[in-house]
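Every protein chain of the complex appears in place save one, which is left out.
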Amino acid sequence: MKKTAIIVTAVVMGLFILSWVLKANAVSATAESNYILRGFLVTIAAFLTLSVLSFLYKDNPFYKFAEHLFVGVSAAFWMCLGFWSTIVGNLIPRVSEGLSNTFKVPYIGGDWGNVLGLDIMNVVFVFPIIFGIMLIMRLSSNYGWISRWPLALIVGTTAGLNFVRYLQSDFIQQVSSTFVPLLGNNWTGFGDFFSNLSLDASGQLVLMLANWVIFIGVFCGLIYFFFSKEHTGAFGKASRVGIWILMITFGASFGYTVMGRISLLVGRITFLFKDWLEIIS
Amino acid sequence: MKREIPLFITFFVGTLLIIAVFIPPIENIEKTFTLFFDIIAVFAFFLGGGNLIRVHVHKLVNGKKDWVYSLVTLGGFALMLIAGLFKIGNDGGIAASVTAEGSWFQEIFNYVINPLQSTMYALLAFFVASASYRAFRAKNKEATILLIAAFIILLGRTPFGMMLTGWIPDSFSIFQIPNLAIWIMNSANLAGQRAIMIGIGLGVVSMSLRLILGVERTYLGEEGK
Amino acid sequence: MKNIFSIPILVCLVISIPFSIFAQEKQSDSLIETSKVIAEPATSLIVSDYKYDNGNSLKLNWVPSIDDQLPAGKVTGYELFRSVNGGGFERIAEFPPQKNSFQDDKVEIGSSYVYYIDALSKDTATSSAKTELINPEREWFNAGKIPLLIMALIIAGSIFYFIETARRGKTLFVRKIAGLEAIDDAIGRATEMGRPILFIPGIQDMDDVQTLAGLTILGRVSKVIADYDTRIFMPVSRSLVMTAGRETIKAAYQSAGRPDAYSDDMVNYITDEQFGYVAAVDGIMVREKPATVFLLGAFFAESLILAETGNSIGAIQIAGTARPAQLPFFIAACDFTLIGEELFAASAYLSGEPKQMGSLKGQDVGKAIALIVILIGVIAATFSTAWDIAFMTSIYDFFTTIFSVSK
Partner (left out) sequence: MNNFLLISLSDIGVIISLIVIFGGLLWLFVRSIKAKEVDRRIIFIFIFVAVAAPILFPITFQESATEVVKGVYNKIENLPAGSRILISFDFDPAMAPEVQPMANAISAHALEKGHKIIFMSLWATGQALLSQTLETVIIPQFPEKEEFVDYVNIGYKAGNEGVLNVIVADFRQMFPTDVNSVPLDSMPIFYNLKSCKDLDMIVSIGGGKPGPKEWVLFVGDPGNIPMGVGVAAVVAPQLYPYYPKQVVGILGGVKGAAEYESELVKNYQKFEDMETPGLRMMGPQTLAHIVIMSFIIIGNVIFFRSRRKDGTK
């Protein structure tokens, strides 16, 4: 067991170096000056790609390596971005002119005027700093409880913002979008309707049917979500239709999604074939 | 005090933000609070980063199983942090964009994070297949409906849908599978999505209210009373 | 039953009274000028402050040129000019023929404005008279949002009402929710097998209500865990969620009387990066082989990666999210799925507290309102488009006004 592991590692290392050399050689033919580094970078990208794909077979040391590297590098990636774009980009310009100059970002404090000789914006934006520090108090065992304050602030913000937002876009807007005319948009009477009974995809009957399905679907779907009433009798039947509609929705969304997922794999395989192996152009 | 102040903060901020929507002069206050959140979240990064270091150093020192990999994590973390905070290789010094082309930060992103990220994402192509193989079986009425809907849409997304049903005359073109697929997406699928969305809207409203009123306070580590 | 439906009907009736008055309000048309020989200017250009805003809109009305009264008349369109604080006039908008009003949303409080409008014919433009100088004004209440306010009050009111009713001791019925019934069994199973439980609260931060819903369910789950002494892993992708998660589990252990059994290592921050997090969680799954996996919160593309990996190790999986796009994957790959609203209801349901149960009944009032309004709206829309019945059209207009996204 141990032996095979060593052999596999050795083979992979060998291939890695081979790829590095070949790749560096291929890159050196172009204008790129730093071809040894470039060859290494493309090789490592390919190596990491294959390492992750190997997880499909089973967990293995290569996957573990890729996973741990990913965690470390990406955690630092987001930390740096948060620092530069939020702290330097959004906080400093609002609290301190001196620091803004140090970091060479345009100072925007002072937009809100002064009270008692203090810049309002400077003062207001000291609060998140205080709350941020309170959060870090978590590390202290005696004063850890104070980290609940910033947590409470955040939860309050979340609750307040989402209350109106969801009410508007997920409730109110969706309700009014369901006001569909059950006879279609250009109804010309029953006579016309019966003399023109085609199942053309953009035809009147089909559009009408869609509106019926939307109406009944939303109606029964909502009934399914009722919590305070036993789903029996007519109510139960409607809730059952509701489940069916939900099932169609889930099936349809699933089927529709497959395409996107395949594209991602196309992207990766193209990378391997084109940028690494260069067997397609 | 340990209890009441956080509850009061939640109540006060939540109520303020709801009322602000209706008062034009302070309707922009939510932007300030969104910024507050972003700033506090960056402070939280220090907590998270510190925790990450603590966990892996702990593994390393105690020589726990797979400690070698903790070394990889710590190494990657340190490398990226230095590259990003000191903007190594970014032309223009401190004012340069942190993601400038050619910088270490961007190179590591391009050749390490990007392939890892995209390949993890690409695993979905395989999992979508294995999930549909296992889950789409006609076990009962609901599962059968799920299966049929998925199958029609899948067919409709390929040229084969048209090849199979292209012979159907135009006056019955709804039965051509690509048309049927679009029809399902725009009717039943839309209805289901809407019912779910209306429900979610109410769920969020009710949840927000419970939080603001302090009925729900688990996140503070307290039992509701 | 009677309770749920009677409230919204009553409420609809009451709120419809002031609104029907609103709907009746009409602009008085001024008389059309007598005709002249060439392309006439537009007349009666009136500018007024747009009420109910922060002073950033002005409303303009005019009577189209007399040559624009017939279809295919001489007028090809209009151009609107504006001067700010006595400066030069600039063109700010153009309109097709027959147009007679405009709302200028690009004004600032503290500035003054003058407008005039040009009627364009094939090769000339004739100007209307200039308007009076106007300053946009700031109001302290946005009356344009009254419908939203009313909806918010009704729904919040009924939730509040039922919370109070329940608090006073009236028992309210709540139906069973499949996934939730399974939670205790799933934890019991993990205990029997001696394997851990994995809890994943989604990948969003505390600014998403779904994360909060996940955490409240965690509160109930960890109580059972503390009793059974089962191991729990909770890798998270946001450090704020880590903080909240630790607080939650710690409190559960404390209330179970076993604070020593709690350790901060139960909850760990991995990385903010979506797929980095997924890679790590997949690793944890195949190495620790949890018997039960909870996926409750906001999920994106990773939903299926996590659920399929969980399935491959034979774990019982209970999932729930309010992201409609991810629900199909959970339905396909997990044993139990909380669909949308059920996720939010779960925390209330699991708590078993009357107050929380009451809020569920309040939500149902919201749904009842939606059902009734949809029914009326659909009927009105049907009759008004098919047979053009004025009464139905006004009902339809009334409901679409209330149920519209206000600016």
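The letters A, B and C name the chains in turn, as written, and every chain counts its residues from 1.
By our rule, a contact is a pair of C-beta atoms (placed from the backbone, for glycine too) under 8 Å apart; a residue touches a chain by one contact, two chains touch by 3 or more.
What you see is a predicted model; the values in this text were computed from it and never measured.
Q: Where does the absent chain touch, in terms of which shown chains it meets?
A: Among the chains that are shown, those touched by the missing chain are A, B, C.
Q: From the listed residues C:41, C:97, C:310 or C:324, report the one that touches the chain absent from this view.
A: Per the contact definition at the top, the residue touching the missing chain is C:324.
Q: Taking the entire complex into account, which one of A:110, A:189, A:236 or A:260 touches the absent chain?
A: Considering all chains, including the one not shown, the answer is A:260.
Q: Can you tell me which of C:42, C:266, C:301 or C:334 touches the chain that was removed from the display?
A: In the full complex, the listed residue that touches the missing chain is C:301.
Q: Under the stated touch rule, tell me which residues of chain A contact the chain that is not displayed.
A: Touching the missing chain: residues 56-57, 81-82, 85-86, 89-90, 106, 108, 165, 169, 173-174, 177, 249, 252-253, 256-267, 269-270, 273, 279-280.
Q: Tell me which stretches of chain B touch the chain missing from the display.
A: Answer for chain B: residues 28, 30-31, 34-35, 37-38, 95, 97, 99, 101, 106, 109-110, 114, 117-118, 120-122, 125-126, 128-130, 132-134, 136-139, 147, 150-151, 154-155, 157-160, 182, 185-186, 189-190, 193-194, 197 touch the chain left out.
Q: Given the full complex, what residues of chain C touch the hidden partner chain?
A: Against the missing chain, chain C presents residues 105-106, 204, 275, 300-301, 312, 324-325, 405, 407.
Throughout what follows, only the chains that are shown with their structure count from here on.
Q: As a test of understanding: of all chains, whose mean C-alpha position lies farthest from that of chain A?
A: For chain A, the chain whose C-alpha mean is farthest off is C.
Q: Would you kindly tell me how far, in whole Å, the mean C-alpha position of chain B lies from that of chain A?
A: 4
Q: Mind checking the centre-to-centre distance between chain B and chain C? Centres are C-alpha means, answer in whole Å.
A: Measuring from centre to centre gives 18 Å for this pair.
Q: Roughly how far is chain A from chain C, going centre to centre by Cα mean, in whole Å?
A: About 19 Å, centre to centre.
Q: Two-or-more-chain contact residues of chain C, please, as numbers and ranges.
A: 148, 152, 155, 206-207, 209, 212, 240, 243-244, 247, 270-273, 275-276, 279, 324, 327, 329, 331-332, 339-342, 345, 360, 363, 366-367, 370
Q: Chain B: which residues touch two or more other chains?
A: Residues 18, 21, 37, 40-41, 44-45, 47-49, 52, 113, 116-117, 120-121, 123-124, 128, 132, 136, 146, 193, 196-200, 202, 204-205, 207-209, 211, 219-221 of chain B touch two or more partner chains.
Q: Which part of chain C faces chain B closely enough to touch in the complex?
A: Contacts found on chain C: 52-55, 138-142, 145, 148-149, 152, 155-156, 159-160, 163, 205-207, 209, 212-213, 215-216, 218-219, 238-240, 242-244, 247-248, 250-251, 255, 265, 268-276, 278-279, 301, 304-305, 307-308, 311, 322, 324, 327, 329, 331-333, 339-345, 347-348, 351, 353, 355-356, 359-360, 362-363, 366-367, 370.
Q: Report the residues of chain C in contact with chain A in the complex, numbered from low to high.
A: The touching residues are 1, 4, 148, 151-152, 155, 172-175, 177, 206-209, 212, 240, 243-244, 247, 270-273, 275-277, 279-280, 282-283, 286-287, 324-325, 327-329, 331-332, 339-342, 345, 349, 360-361, 363-364, 366-367, 370-371, 373-375, 377-378, 380-382, 384-387, 396, 399-400, 403-406.
Q: So in the complex, the part of chain A that touches chain B is made up of which residues?
A: The contact residues of chain A facing chain B are 41-42, 44-46, 48-49, 52-53, 55-56, 64-87, 90-91, 102-105, 124-125, 127-129, 131-133, 135-136, 138-139, 145, 148-164, 166-167, 169-172, 174-175, 177-178, 198-201, 203, 206, 209-211, 213-218, 220-222, 224-225, 242-259, 261-262, 264-265, 267-268, 271.
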